[in-house]
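Note that one protein chain of the assembly has been removed; the remaining protein chains are unaltered in position.
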Amino acid sequence: MFKYFKLLGIFWKFSVLRELEYRANFLTNAFMSVFWLFWGIIGTTIFFAHSDTLGGWTYEQVLVVLGLYTMFLGIMEAFFRPNITEMIEQVRVGTFDFVLVKPVNAQFYASFHSLTMWRLADVVAGAGLILYALRAMGLTPTPMQWLAFALLLAVALILVYCIWLGMMTMSFWFVKIDNFAELFYAFYETGRFPISVYSGLLRAFLTFVIPIAFITTFPASALMALLDPMELLIGLGLAFLLLGFTNRLWRFAVRSYASASS
Amino acid sequence: MRKLFVKYLVLTRRGITVQLEYRMAMAIWILSASFPLVMMAVWLSLAQNGPVGDFSAGDFVGYYLLSFYVRQMTAVWVAWELDYDIRHGDLNTKLLHPLQPIHEYISFNLADKAIRGILFTPVVIALALLLPQIQIAPTPSNLVFFVLALTGAWILRYLAQFSLGMFTFWFSQALVLTDVFWMLYLLFGGSVAPLELLPEPLQTIAFYLPFRFMLSFPVEILMGRLTTPEILNGMIISALWCLGLFGAYRLLWARGIRHFGAFGA
Partner (left out) sequence: MSEPPIAATHLKKYYQVHHKEPGLGGSLKSFFRRKYRDVKAVDDISFEIAAGEIVGFLGPNGAGKTTTLKMLSGLLYPSGGRARVLGFTPNERQPAYLRRMTLVMGQKQQLNWDLPAIETFLVNQAIYEIPDDVYRKTLDELTELLALASLLKKQVRKLSLGERMKCELAAALLHQPQVLFLDEPTIGLDVTMQTKIREFVAEYNRRYQATVILTSHYMADVTALCKRVIVIDHGKLMYDGGLEELAARMAPHKLLRVELASAVDGQNLARYGEVVKAEGQRVELLAPRSKISETAARLLAELPVVDVTIQDPPIEDVITRVFEEAARARQADAAEEAAEDD
């Protein structure tokens, strides 16, 4: 276990060094984070010019959701996107073999060995927006609420990881498809707004099938005393199930990759 | 001129075969363009208890259906192509052909438009006829204006993105400009909200920027929200933007190629 933490440190140091080779990235990423955040806020403001609530949520409450959306966008772009990009390339070129002959868990290596540090700017920007919105509402969450928030954040992290692991697994089979991530982002776009905005089937879909609701809406609810404890339980269950499923899928894929390639 | 036309035909045909080869990737790109649908869902939740401004729930459905169509039919990704070709030196190959490279890029895009047109035109017409909330009954002249405005929108988007893409000649992070442009397009083109629903001063700003003519303008025409003088007026402004962007393209291309020749990628 300790070995893996140490490895994580070394992987990330390696990635940071690699990124320092391209210093211009820092400025553009920082600029884009801020620009994107303001763009999101302006977009939200437009809706509130015509109504006091959106899906029953006030302007500041929606900003908390937007903050979480921005945070997780940053997390995905910083931790997951570079790894999936690299893995697709490695499977295509055949250098994924080098990963498989290393004495380290291949799933761990493939999932975490790259990091795009600059995108963490989004995480900072998103967290800033959450804190700002909470202050604007004069809300101070209780310790219990913080705890529920932390749990749901963990659930969201696991769900996000599972989704990306699932997409990475697909790259064993569909070598040519490098834009799965774009497809997921198309769904993730819905996470800018509380789930109550969407109706009927779409809402069920975004809660249980591609659980965007658990990534942005429910953690936000936890902070503002809007959470139904059932949602927390369902979230934990879902995270558990999906983690088991995607891990199995990965192992199955590695096995079939190893017996199919030449 | 005839020779150019023949070249276009051949290149576009080749483009179609290439695109069909990558149909899975293309399907994903098309499915990824969900943004207008998300915005529609949000507006619909607001329109539940009565119209928002001038827009009823049905109007929102019609508006976003059409803007989805316009966006598909004007889809452009040439900045990424340019970025790739400049970095990897593939542009050199294109420069050796006895044809301005922009024509090669355009014909590839036209191939995509042909496929998307065949794919989406019937679907959009069918939906407009089948969904009872949608009330789009364009006059024949508006249909003609729509096609003109749609073409204009595509030309504008193409020239703008091509010009922005050329900044890769000078600095490696130039795609950021395209990203910023894209966000402005979503906001001021009428994707986040119909322009009429933008609060002041955003609405005023939107009318001075070219983005309206890249998305909203054709939609407004087909929804019957513009009078004929307004349409003609818009056409003139749109044409002026086209001219301006064409000038920008010519200027940037001439200088960029000189720079490329001097420094390479």
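We just call them A and B in the order they show up, numbering each chain from 1.
Heads up, the rule we're going with is that a contact is a pair of C-beta atoms (placed from the backbone, for glycine too) under 8 Å apart; a residue touches a chain by one contact, two chains touch by 3 or more.
Since this is a predicted model, take the numbers as computed values, not measurements.
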item: Chains on display which the left-out chain touches in the complete complex; value: A
item: Contact footprint on chain A, counting only the chain that is left out; value: 3, 6-7, 10-11, 14, 17-18, 21-22, 93-95, 97-98, 100-104, 109, 255, 258-262
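The definition used in the following text is that only the chains that are shown with their structure count from here on.
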item: Inter-centroid spacing, chain B versus chain A (mean Cα positions, whole Å); value: 30
item: Sites on chain A touched by chain B in the complex; value: 22, 24-25, 27-28, 31-32, 35-36, 39, 42-43, 45-47, 49-51, 54-55, 174, 176-180, 182-183, 185-187, 189-190, 192-193, 197-199, 202
item: Chain B to chain A touching residues, read off their complex; value: 22, 24-25, 28-29, 31-35, 38, 41-46, 52-53, 171-173, 176, 179-180, 183, 187, 192-193, 197-199, 202
